Every structure is written in structure tokens, then in C-alpha cells.
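Report on the following structure.
Only one protein chain is missing; all other protein chains are in place.
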Amino acid sequence: MSCWDTVQMYALRSLGYGERLLPRDDFTICQQVTLIGSGMMWNVYFGVLALAAGFFLATALALGKASPQLWLRKPAQWFIFVFRGSPLFIQFFFAYFAFLSLKQLSPLFDPFSSAWMGALVVLFLNTAAYSGEIFHGALMSVPKGDMEAADAYGFTGWARFRKITWPTMLRLAWPAYTNEAIFLFHATTLVFFSGFPARQQKGDALYYANYFADKTFNPFIPYPILAGYFILVTLVIIGVFGLVNRRLNRHLPVARKMRMRLRAPLMR
Amino acid sequence: MEAAILTACADPSTLSGLSWLVCYLTTGKHMAFYGSFGTVLLLLAVTAPVALGFGFAAAMAARSRIWPLSWFGRGYIAIVRGVPDIAFFLFFVIALDQFFEWLRHEVKCPDWDQPVWQGNDFVVCSAAKLPLNNSAQWVHEAYGFSLAVITFAIVFGAFAANVLYGAMRAVPRAQLETAEAYGMTQRQTFWRILVPQMWVYALPGLSNLWMVLIKATPLLFLLGVEDIVYWARELGGSKTAKFTDYPHGDWRMWYFLALLVFYLAFTWVSEKVLNRLMARLTHGQATVGGEAQRKTVGKAA
């Protein structure tokens, strides 16, 4: 059987298409690369959607935490504290328990005990908390002068936020936010590992890597393959976020751009 | 006290209510659970400085003018940061253990004629075993623990290196130029000017790293260390009367709740301490430092 046949059989296995039975003997490198790659689709799915949705909640949380209103500030503070203060491992555990009991109340919650929905919600809340903290930090360090200039030009309310505060906040937060994105993609490997059960052997990259390590009794091939895929994903993230960063900083003189890049702290 | 508990708990099936609970919470297994909190704290206390050391070495290597060294430092930072820590933990400890045993094997048994790899088996002479087969159980546990420390340190060292590398470059260029103008050598400039100044820039990143490190400890059980998550699962799972004197249903919820409280409390204390440290580090720094202080306190809070 050629490698191309294997790819056709297993490339979409993680979504439930193609060959039903996973390989059981005569394991080849090609099978491992194909199936682990197939599982990567789930990691990308969780990562991209959680990040995209989390971005908006994070902005809201940052504004909430910076708000002078107590009833806005306290919930935002607590949300960020709880989700940043506890391991994702434990969050998955509680979420799975909670979703199972909600399921008894209404069939509306049925999808939540499956990974595609339930784990996505947990990852979304988790990344929103971490990004919210990063955005809050950035919001606090928006230069006073920028705001005064905005006032002088007559910007108020929504327009001031949309045109001045928000872009500056993003610009300041971007290096740390890039790190958060990388961490989030790494965190997606926990979904099937500790959180949610895998149904019909449809799992993420780590699930298949684990499967092969288990069947071949040799961890030294599947896990490095998994690592290779993640290094690729990380490079893509750094590339894409770098482009956005360039766009966010396009109005700055070169020297200041350099300084921005160098001050990048690791936030998470 | 202990003796009193032991006699009172001799037959738990006759107990009820609070006395049952007291007996239940003082079983040997629970003692091991409480002990594992110490294990986790010890791991954090040991790993943090070691990882910082790895990070510092790697950041220095990455800055080096000798290209193989710089290439190595950058490669280490990029690769380890790019890989999820679980994937690393799942195979790296076995590899590290084999590496150490292989080194000892080469030294201790030079006239061993069989291959180290025999099919799937990794075989070294028994004098090269780490720890030796007949050493006490605690030696095995201590060895497993140190492997875990090294693995954690290698992973988090890469992140620390990234932070320190950024911090070294954030120290204003003018400071270094002034040092050179005063006739300091490269070495002196690095150790006397750059290193003392970079910590202010590095601390926000490092304190975040500390928070991530705390939250990575539930993965310890992957490294073969019986940590709090291992015991919480073990104790919380439902127990039938046949295998324990204290049968109960699925109590994992309560045990995990205890872990949640532990982690939240630990995070809270860490935040307080780190904020204080940051305030202290920036104290007395020039106006730029004051400005930086205002910013970083906002970030870390």
C-alpha cells in the first residue's frame, strides 16, 4: 500500500470520514504522519474559533476591569482571577461535570458534553481571561498624551474608543497577545487528553500520537511528529500576528517600532 | 493523638457523621495526598531557579558572537517554545533517563560487549542503572522527582530565555555605550551594567511565567511523580466496600474543588508577592524607571 493510499484513507479520519478502523499492525511512518496531521484539524479548529471569539470577550473584560463602576469591575476581576488562577486541566473537569448535569435539564445542552462544543466553550472562556488581562495591562499603559490629544481634537465616547484608545491598546498588547495565541494552540492538546472523551476514535493530534505510542510501544516517533506539526503551527501564528503587528504599527517611525518589538514581555 | 485516632478508626463501618469523616481524612492514602502538596511546592521552589538558570544561559548563548553557540541558543528557544509541554513530557523523561544511564554505562562498564539497544529493550549493565535496582524506594522517588525538575526546567527555561533575551535588548543602548566610554571591557559591561538593569524589564514576563509554571504542575503525573491530581483522582473515584473500609460514590468533584481552592489561593499569594517585588525593584530608579513602574504594576495587577 502506497503512502498516497494511506493519505486517502486517513486524511479526514479525525472528522469521521474514510477508513473506519485505525491501523492495527505494520505501522508506517506515513500512517503516523497522516493521522496525526488529520488530528491537527481539531487543534486548529479549537484554536482559531476560541481565539476569534475570545478576542471580543477579552476586550469587554479589559474595559470592565478598568471601569470605575464597581458592578462592572468586580465581576470582570473575578472572572479573570478564576480562569487565570486555575489550571485548564481542572477547568475542563468541572466544565464536563457541569455540562453533564445541565444536559439533564434541557436537551438544549446536549452538544455541550461533546468536545466540539463543550471544550470550545472552556477554551474560549480561558483565553478570554488571559487576553483580557493582557488588554487590561495595555489599556493602563496607553500614553496619557494620546488621550489628551484625542480630547483636543474633540473625540468623545465611542468614536474616541474606536479610533484612539482601542487601536493603541491593541498595538501595546500585540506582542504579549501573540504569545497567548501560541499558548492557546498548545492548550488545545488537553481537550481529549484530560477533558472530554473521544468518540469513535475521532480525536486531535495528541490523541492519535498517543494511539500510536500505545500500539507501537515506541513514544519516540509519534511525539516528535506531533512536535513538528506544532512548530509549524507556531511559525504560522508568529507570521500572521507579525503581519497584523506591522499594520498596527504602520504609522510609527522606524526607531519606535524597534523599541516596541524589543519590549515584548511574555504575558500569560 | 495518632494512637487515639488509630484505635477509634479500627472499624469505620460502625462510625458515622463527623467521626467517620475524621477517620476517613486521616487514612494513609490521605496522608500521601497531603504530602503531595509538599511535593508540588518543592518542585516549584526547585524548578523556578533552575529554569531561570537555563533561561539565562540560553539567552547568553543566543546573544553570543560565536555562531554555533548563538545558533544553538536560538534553536533551543524556538523549538521548545513551539512544542506543547504535554507532548514534550510524554517522551522526554524516558529519553533523559536513558541518556543518563547510557552515560554511566559508558563510564562504568567499558568492556560490556552487548548493544545498548536490543530490539525494543534498552539494556545497560546493572551498575549503570539509575538509581540502582536495590536502592531504597525513596531514592527512586527522588530520582524521578529530579528528572521531573530537569524536564520542567528545560521547557520553562526556553520561555525564560525568551523573556531575558528581550530584557537584555531592552536595556537602553546609551547605558552600554557610556560603560564602554568609561573603558569597561565587554565582559564588565555585561555583568556590571546590563545584568543588574535588565531585571526590571524581565520581571513582568518572569512573573507571568511563574503563573504558567504553577498551572503546569497538574501535568506532573505524566512524569511519573505522584502529585496532587493523581491522588485526587485516586481518592475521589467511587469506591466499593470490597476494597476499602470507607466506601463512597464518585467524590472527584470535591477533591478537585479542593485543588481549585489550592491553586487560586497560591496564585493570589504569588500575585501579592510579585507585585511587592516589582515595586521594590523599580524603587529609586530614574524617572524612566518610575514610568516603567507605573506601567508594569498595571500589567501585573
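By letter and in written order, the chains are A and B; residue numbering begins at 1 in each of them.
One rule holds for everything that comes next: a residue touches a chain if its C-beta (ideal position, glycine included) is under 8 Å from a C-beta of that chain, and two chains touch if they have at least 3 such contacts.
FYI, contacts and distances are computed from a predicted model.
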In UniProt, the chain not displayed here, chosen among "Response regulator", "Coenzyme F420-reducing hydrogenase gamma subunit", "Quinol oxidase subunit 1" or "Transporter substrate-binding domain-containing protein", goes by "Transporter substrate-binding domain-containing protein"
Missing-chain contact among B:Phe88, B:Phe221 or B:Tyr263 belongs to B:Phe221
Among the options A:Pro75, A:Pro143 or A:Pro197, the absent chain makes contact with A:Pro197
Residue list for chain B contacting the dropped chain reads 27-29, 31-32, 49-50, 53-54, 57, 90, 94, 97-98, 100-101, 104, 118-124, 126-127, 129-137, 139-140, 142-143, 146, 149-150, 153, 221-222, 224, 226, 233-234, 237-238, 240-247, 250
Note that chain A touches the absent chain at residues 20-22, 24-25, 100, 103-104, 113, 193-194, 197-201, 210, 213-215, 217-219
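Criterion: only the chains that are shown with their structure count from here on.
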Whole-Å distance, C-alpha centre of chain A to that of chain B, is 23
Chain A partner, complex, touching residues on chain B are 78-79, 81-88, 90-91, 94-95, 120, 159, 162-163, 166, 169-170, 201, 204-205, 208-209, 211-212, 215-219, 229, 252-253, 256, 259-260, 263-264, 267-268, 294-295, 298-300
Listed in rising order, the residues of chain A that touch chain B in the complex are 81-82, 84-90, 93-94, 97, 136-138, 140-141, 182-183, 185-187, 189-190, 193, 206, 209-210, 213, 217-220, 223-224, 226-227, 230-231, 234-235, 262-268
